[in-house]
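Please find one structure pasted underneath; my questions will follow.
Of the protein chains in this complex, all but one are displayed in their positions.
Think of it as A and B in the order they're written, each chain with its own count starting at 1.
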Amino acid sequence: MADTRTVTVTIRRRPSISDPQGATVARALRDLGHEVTDVRIDKTIELQVPDGDVETIRARVAEMCDRLLANPVMEDYEILVSS
Amino acid sequence: MNTAVVVFPGSNCEHDVVYALETLGGSADLVWHRDTDLSGYDSVVLPGGFAHGDYLRTGAIARFSPVMGEVNRLAAAGAPVLGICNGFQVLCEAGLLPGVLLQNRDLKFICRPIHLRVESTDSILTRAARVGDVLEIPLNSYEGNYTASADEIASIETGGYVPLRYSSSTGTVDTDSNPNGSTNNIAAVSKSNVAGIMPHPERAIEEILGSADGRVLLESFLQSRVAVNV
Partner (left out) sequence: MSETMPLHQALGMTDDEYGTVCDLLSRPPTEAELAMYSVMWSEHCSYKSSRAFLGRFPTTAPWVVVGPGENAGVVDLGDGWLAALRIESHNHPSFVEPYQGAATGVGGILRDIFTMGARPIALWDQIRFGPLDDPHNRYLLEGVVAGVAGYGNAVGVPTVGGEVAFEECYAGNPLVNVMCLGIMREEQLVLGTAGTPGTIAILLGSSTGRDGIGGASVLASASFDAGSDTKRPTVQVGDPFEEKKLIEACLELYDRGLVVGVQDLGAAGLSCATSEPAARAGTGMDVNLDAVHVREAGMTAAELLMSESQERMMAFVHPSKVDEVLAVASKWEIDASVVGTVTAGDTLRISHNNQVVAELPAASLSEAAPILRRDSGEPFWLEDLWTNTLEYLQPPDITRCLLEILADPSIGDPSWVYEQYDHQLFLNTVVGPGDNGSLLRIKGTNKALAVSTDGNGRQCYLDPMRGGANLVYEAALNVAMLGAKPMAVVDNLNFGNPEKSEVMWQFIETVEGMSQACENLGIPVVGGNVSFYNETDEADIYPTPIVGVLGLADPAPRSVPRLNRAEAGMALWMFGPKNSRNLAGSSFEKIIKGHVGGRPTGADSTTGKAVIELAVALAQNELVPVMHDISDGGAAVTVSEICIASNVGAHLQYSSWIGLFAEAPHRIIAAVPPEHFTAVRRLAEDLGVPVSELGEFGGDRISFDNPVAGATSVSVDKAAEAWRGAIRSRMSH
């Protein structure tokens, strides 16, 4: 659709917050003989939003992250607006 | 002869399965997921729980546990291999059974008794039951929604690989009696000597705990043991 734009949000736990899932997967990969020192598992959310000014879109998605998508207590997010 | 009940880190129904099998006259041992020798066992149960924390995908890491080589070998040799709940998920992930178990339709963990209608007695779970019997068995899962591709479902159905479906207490199989969104209300899948079931038969072996309807399923399993060349 021409009048929408794709925004990809990556949500990561802060480095100081443990990621038990990542740690378990790292252990399993090592068991299988792979050389892995650390694994972090993030969330990716893809949004279709009405097209418009990139900075306005970014601000609106940042608000979505603050209100709902991410937990500001433990997570950081990164917003990628497709060109 | 003995049943091996496999303990992955994160399994939690292993003691209940041993208790149930022993109550029904079987004998069972816990075996650790790093064990690589199951000679001396004529049957295997992969119990419920959260093997390896269910991290990544349910069963995804467990399928690579060292013990799975022996589970595959026993399955190929004709020994009954039963996966309950998380064990069912491991068998699917390991390719011993078709399909996959997704998150429940309502995205909530479900712990309550449900009803199952016996669809076929040609399985290691139902050979002692009668077609049309309705059993009350506790369900206890978050990822219990059985799904497969249309082709796979067609071959499962035509092959008669569905011994049990979710139903109402009177045996009606419909959307209302489907607790988790499983395709065609499939609650268990069985291919020759390998079977997986999402509800917990071991939780329904004594009236004092609410139901004894699970006995017939585990008795079927015990009766399915044959002399295995190990």
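Everything that follows uses one rule, which is that a residue touches a chain if its C-beta (ideal position, glycine included) is under 8 Å from a C-beta of that chain, and two chains touch if they have at least 3 such contacts.
All values reported here derive from a predicted model rather than from experimental measurement.
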| item | value |
| --- | --- |
| Touch with the omitted chain, as defined above, among B:R117, B:R203 or B:R225 | B:R203 |
| Residue among B:H15, B:R105 or B:R127 touching the omitted chain | B:H15 |
| Chain not shown: contacting residue from A:I17, A:V36 or A:V54 | A:I17 |
| Missing-chain contacts mapped onto chain A | 13-20, 23-24, 27, 71-74 |
| Touching residues (missing chain, whole complex) on chain B | 9-13, 15-16, 19-20, 32, 49-50, 52-55, 108-112, 138, 140, 142, 200, 202-203, 206, 208-209 |
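By definition in this document, only the chains that are shown with their structure count from here on.
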| item | value |
| --- | --- |
| Euclidean distance of C-alpha centroids - chain A vs chain B, Å | 36 |
| Chain A to chain B touching residues, read off their complex | 20-21, 24-25, 28, 31-32, 41 |
| Of chain B, residues touching chain A in the complex | 52-53, 55-56, 61, 64 |
